[in-house]
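Here it is, the structure, as structure tokens.
The complex appears here without one of its protein chains, the remainder shown in place.
Up next, chain A:
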């Protein structure tokens, strides 16, 4: 069983990460690079941000390693994609051991579920950002993001799998709650890149992620089912 999960997640992650990297290189990455030209043109002022009491002090170390633009950057982004993709594929394969996909097509539904949990719901409150966009404290945004993804996952699971209509209603409430609470917002909304660029980036990011998750769901269901027949 463990071997089946590992091989499904490994190969799915690899294939989906390659697709993601391909889509990114042609569409998303050029927009990021373009936004960075505005960022580096602006005076480099470290925006002061407050830390809640008790959180560890951190400083932004400009000396830390960072990939050179070009093949280094593409390679390290591919690595990042691979880690994220295998991680998501592991979650899907784990879910399949509890509820095996009956057809490859049902994998697409699992993928869309993942897209809703890890992309659509969080971006409703925290839209994809280009470099150089003002935003609230990182830790707070990460906390809201994680909370929203968790609530959406539990909410969707209840709506789809619960037999009791009361539980389904609880699920629907869970979907809405994070957005009623609201995502942490910056005090001033500002960005260095023009609005048109940001708008295109939002579309590019959303569609790229949708394709990535669809591929993740379809490939994982196909491989998982295949390994059972073998």
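Methods note: a contact is a pair of C-beta atoms (placed from the backbone, for glycine too) under 8 Å apart; a residue touches a chain by one contact, two chains touch by 3 or more; residues count from 1.
Operating definition for what follows: contacts and distances are computed from a predicted model.
Novice: For the chain omitted from this view, which of "Starch-binding associating with outer membrane", "Molybdenum cofactor biosynthesis protein", "Putative cobalt transporter subunit family protein" or "Fumarate hydratase" is its UniProt protein name?
Specialist: Per the UniProt record, that chain is "Putative cobalt transporter subunit family protein".
Novice: Would you write out the residues of chain A that touch the absent chain, in ascending order?
Specialist: Touching the missing chain: residues 1-2, 5, 9, 20, 24, 28-29, 32, 58, 60-61, 64-67, 73, 76-77, 79-81, 83-84, 86-91, 93-95, 97-98, 118-119, 122-123, 126-131, 135, 138, 141-142, 145-146, 205-206, 208-209.
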